[in-house]
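Take a look at the following structure, please.
Just one protein chain is left out here, and the rest sit where they should.
Moving on, here comes chain A:
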Amino acid sequence: MSHLPILPVLVPMFAGALLLVLGASMDTKRALSLLATFLQIPLAAMLVVEAGQGIGVYALGNWMPPFGIVLVVDRLSALLLLVTAILAAAAIIYAVRGDDAAGRNFHPLFQFQLMGINGAFLTGDLFNLFVFFEVLLISSYALLLHGAGSARVRSGLHYLLLNLTGSALFLIAVGTLYGVTGTLNMADMALRVRELDPADAPLVGAAGMLLLVVFGLKTAVFPLYFWLPRAYAAAGAPVAALFAIMTKVGLYSILRVYTLIFGADAGELANMALSWLWPLALVTLLLGAIGALAASTLSSLTAYLVVVSVGTMLAGLAIGTAESLQATLFYLMHSTWITGALFLLTGILQRVRGPRFSARLIAGPQLPHPMLLGGVFFLIAMSIVGMPPLSGFLGKLLLLGSAGQGVTAAWLYALVLGSGLLGLVALSRAGSTLFWRQSDQAATGEPVDGARMGAVLLLLAASPALVVMAGPLLSYLAQTAEQLLMPQLYIDAVLSLQPIAGGAQ
């Protein structure tokens, strides 16, 4: 049996631990960190291929489910691992050009954060999901403060306190689910929820809603998104870019728990989250767009665009058909990479404009390479807003197409297109201020760094690539959506696992 499924967790764990104790020079640490991060891409690609052939289950220590902890690689997990790997590669290329030296232990924290994210995508055990959430959160607390500054301390404190409260609620929910169903394995729990005694249903339902609050906090859905703009805007560019995947961890958990455990077959509790998610998603979408319009710096504008993308994806998720899930997953890939690119570009602009102007949306000095910087900003903005021929357009088109006709479609069209327009206004205003309203002075900041620009271009190139590769990609995503809507496949794969002969006896 292959040990491939656990490698995305083990590689960053060992790399992070080694980086922590290694007394080597910064160059060696950078090389090791780059190597470990780039290694994630082939690993994730191999897992995507493997997941295409069927759901892979890896029992840790050969302990059989439902008693042992399992890692499950289905199409959704493998896809998200790949999205994370590419985003992290771009973020680390950017970081090794100097941002990692602003404080201590950037690289170990970066690796531990990757370990937590990958683990959360892979695990098939609810308590293990909590543990990986904590791993990624505690690294993110420290990464958010990397390089310090009073804005980071203030937003870091809010972020920390909110997430600690979230963790407490997570534990209460997991405890209740364990107390009633007697299992923590998600596949086994799905079966127990189906056969639930009607008297226990309200208790399990309450625990399910509590989980929704926790995941909603991580995803940044209304009314739990207020921490996000401040925290993301205050974080350093490579950290903010990596955080672009963090809201997707919450989204993934919602998708996993409410299709598998509380999916269509869950009896009384079937699809309990969908009716709540739909209005919340639309409100999130609208408020994110209004926030983007009111943002006074490019970083907080980008952070609000993250909120808009969260709203868009949750709306697709709440519609809950195979087509809408396919569109949501396509949009997820697009929005993760493109917001990552915008965060990194913001970092470059901050450095070029110098500390006095930074990313504030005010008329500033003349920039070097105006065509390059302006052109890249233009392309990123077009892709985010959803103009053809870039991936944002295709994602929104698929999503709107999946809404069908009637009231659902009317709300979705109005809000997705309306927020797109508000985003367009906000980004055009930002772009014209940054690139056109300039004084005669030359910029006092640093020159444009080639490698940093390369990291932005890598993520930007993903946008046309998504469109070019749309054919095979959409068929993969269609099968992913089908797999999600047939949780029996997941349950059978996990519970039919056989121990390896000759192992521990």
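A few comments on the model shown:
Criterion: a residue touches a chain if its C-beta (ideal position, glycine included) is under 8 Å from a C-beta of that chain, and two chains touch if they have at least 3 such contacts; residues count from 1.
We adopt the following convention: contacts and distances are computed from a predicted model.
When the unshown chain is looked up in UniProt, the name that turns up among "Cysteine desulfurase", "Gfo/Idh/MocA family oxidoreductase", "Multicomponent K+:H+ antiporter subunit C" or "Extracellular ligand-binding receptor" is "Multicomponent K+:H+ antiporter subunit C".
Within the complete assembly, A:I138 is the residue of A:L34, A:V48 or A:I138 that touches the hidden chain.
The missing chain, though absent from the display, is touched by one residue of A:F127, A:W227, A:W276 or A:W411; that residue is A:F127. Touching the missing chain, out of A:L4, A:L20, A:I172 or A:A201, is residue A:I172.
Note that of A:A102, A:L157, A:I362 or A:I500, the residue touching the chain absent from this view is A:L157. The omitted chain makes contact with chain A at the following residues, 127, 131, 134, 138, 141, 145, 148, 150, 153-154, 156-158, 160-161, 164-165, 167-168, 171-172, 174-176, 178-179, 184.
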